[in-house]
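Here it is: the structure, laid out below.
The other protein chains are all here in position, but one chain of the complex has been omitted.
Let's turn to subunit A:
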Amino acid sequence: MNFEVVKAIAQLRKPGDLMADFSKLSSAPDHHDVRQQHHSPLPPQSKSKRIVTQNVTSEFFAAASALNTGQLVKDEYFTLFEAVGALEIMDPKMDSGFLTSGESVEHDYDVLRELLPEEVLGIMDQMLCFEMTWHMGHPLSQSLFTSAYIDQLLWPDPKTLEQARFERDKTSGPGNKLLHLVLRAYCLGLVKTCDFVRRRIMSEHYYEEEDFVVSLYHRKLLDDFELSDISTKIEDAMAFVTKEIESMDRPFRDALLNRLQLRKTLLSAVQSDGFLDRQRARLWERCLELLPMLSQTNKLGVPIENSFGIKIQRKLASSVPPRPIVRISFDEALSRLSGICQNGRDAYRILDSQAGTRLMTFVLTYQSRIPQPSIYIRCLLQSLVFSEMRVLGTISLKQLLFDDFEELVLPADILVDPANGDIEAPQDPRFQISKRMDAFVTKAADAEGIDTELRKYTKEEPIRELSAPNEEIWSFPLSSWAYYYKLRQMEWIVQMGFELDIYQVDELAGMYWYLDWKPLHRPCVRAEVAIYRYLQHLASTRLQHIERIRTFSAHRLKRIANPTLKQKTSFRRSFSFLDFATLEASATQSFAEGLSCLFSFLAHLGLIPAPYHPLPYGTPALRYSLRVQPFLSVSLPEVPSYPEFASRVSLHTLERDAGDPSHQTASTKIETNDQAVAILDFADQALKAARKDWEAISKTKAETARCVGCEDWWRASVKNIVRACITANIMIATSKKAMSKAASQDAREILKVEVVKSNELYHAWWMVPRILPK
């Protein structure tokens, strides 16, 4: 093995030289594979005068012989990450330049051969499949860039659109118009579409590498060229196909026109300029209309498998080993594309949502639909929500926040009066208010401090309770607003844990507890188990907080002698929000409590493992600590300590290892287990209340539920929660019936429990177990 290259690189002076030299290595045909020169007695001479090459093979082996077998040479900054990235030269799975004997470096395919209409159709549909695998998160190097046609168009980098063609040496070579006019136009449209898609995604938040690979391997996606010029090429191609009555049968012409039309429309739908225009929804709709014909005519095409090849990866600037081409079926590609078009169209409905609370409902509902909208669509939605410092293209961030403050905590309040910003006299309280509100909006810091300062300008009257007339209770509007959203986010974090299948069965009762925690009442709740309890705690805290907000708003309304119509409207809107939030928090709390009790009941009878039961390693307290870790830095609401938690979920009555089915104890006998029956009764009550609440939510008007613009999806989601509630009620009935029939038996002989995975549930946040009589 030769090591000239190693030495040559070592002699480069600046890191920039290294890059420059590598690009030469990959572009100059005679340097394609340095390992081809194994047996050359002379080292290759670089054209650069600054580089002197020298054969260091013998020096290398001499140096290596000083090491023991297995000995590792590395510095302390060389981490596992780097180690895993290391490649082994001459291993075909890792070495992209490795050739078996007689194998050629170049991909062997003639891009200039004449094409038949069916072949053009076949290639177009293959390309569509690869375009979709790229949308699914696979790199271009394993999808579109494996096409010999795309490679020929994009490399060497075309300086003009005219250069982006299949015969790169300018002289018109062989090939026919189907190739040079039709397939080329299709490819140009495709590549430019990818350019817009990639730019949209890169301008937003996404998981690079996991959700989407932006890498272009030193290629460009025609980003210097105008959409209109490329559209013209597609139109020219369409005009050509339309006229080819003699040489092509009607079905082929129609199928080609369909694909060219789709390319043209898709290109306009994804283009960056004017993306906030509602008319874009119409373009997506037109793409959708073209799909049935695309699907029907796919069978006319003849795929050209060898026009795609893994060897093309070698020409791409990349440090990763060769990776297999990722293929999907045409039907799958079509269903992906159809999803993108539908979601693209539907995304524009967000422009109807306007106010903050509605916008929130839209984003949550839209993004959580199943199947999940593709990464491009999710980024498009982000851009619609916020771009160029505007929300939905028209609203400033300050307007959005002020509107939300008004709806939640400050109806018709001077703090959110937009006229404050016009006051220039510092002695005017409104000037002071405006200054502080701006500070809160831009920094979102120290809400309590700003609330306290604002009091003297708003002349707030505190509430005094009859029982303690000397105690002043202040509204703290900005802190209240922030706390509301904090609680909301904590609930979402806990609930997403269900969606992601993070929790183990024995934790479930407790996590729901966190959503609805009612301290120090109901002795039976002591016997509860771990996650639904947690959820219950959070929802309950939110309910109390909404009540506090309502008290202050009502107090302020009472003090307005003759409220104007505008004031009345503002208060009405706020109370309507608080009423709905109360219903929703109460529904969450009841459902969490019900499931918590149900899991607790199951654990009590040994049907599922007891919460945080002893295991060979770690302790229950340490596992609890690990689970609540994300919340430990949150001072309010405080995370219950383990002893407090344990006393509530009563781990101590269940010291046996319930994970061991051979273990029988008295507590699994139903007759000795009145406590289990009592817990089941609590579950029953809570779940009945939950069903009532969720049914009420499902009947709420769109305006009240703040789901304008996404009403259909929102209702579908609520309906699924109602179904989950009903299922839970049925599970309770099954348990009761089985237990009353066989009172003296071991519960494990009459009932069995199946914990359902999140994707098989009616709603991923509500993990209703399947309880079956044996």
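Rule of thumb we're sticking to: contacts are C-beta pairs under 8 Å (C-beta built on N, C-alpha and C of every residue); 3 or more make two chains touch, one makes a residue touch a chain; residues count from 1.
In this section, contacts and distances are computed from a predicted model.
A.B. asks: When you check the chain that is not on display against UniProt, which of "Alpha-soluble NSF attachment protein", "Exocyst complex component 8", "N-acetyltransferase domain-containing protein" or "small monomeric GTPase" does it turn out to be?
C.D. replies: Options "Alpha-soluble NSF attachment protein", "Exocyst complex component 8", "N-acetyltransferase domain-containing protein" or "small monomeric GTPase" considered; the missing chain's recorded name is "N-acetyltransferase domain-containing protein".
A.B. asks: Any idea which of A:Gln342, A:Ser625, A:Ser698 or A:Asn720 touches the chain not displayed?
C.D. replies: For the chain that is not drawn, the touching residue is A:Ser625.
A.B. asks: Which of A:Leu397, A:Leu500 or A:Val756 touches the chain that is not shown?
C.D. replies: That would be A:Leu500, which touches the missing chain.
A.B. asks: Can you list where subunit A touches the absent chain?
C.D. replies: Those residues of subunit A that touch the unshown chain are 68-72, 74, 80-81, 83-88, 91, 93-94, 137-138, 207, 209-211, 321, 323, 500-504, 507, 615-618, 621-623, 625-627, 629, 632-633, 659.
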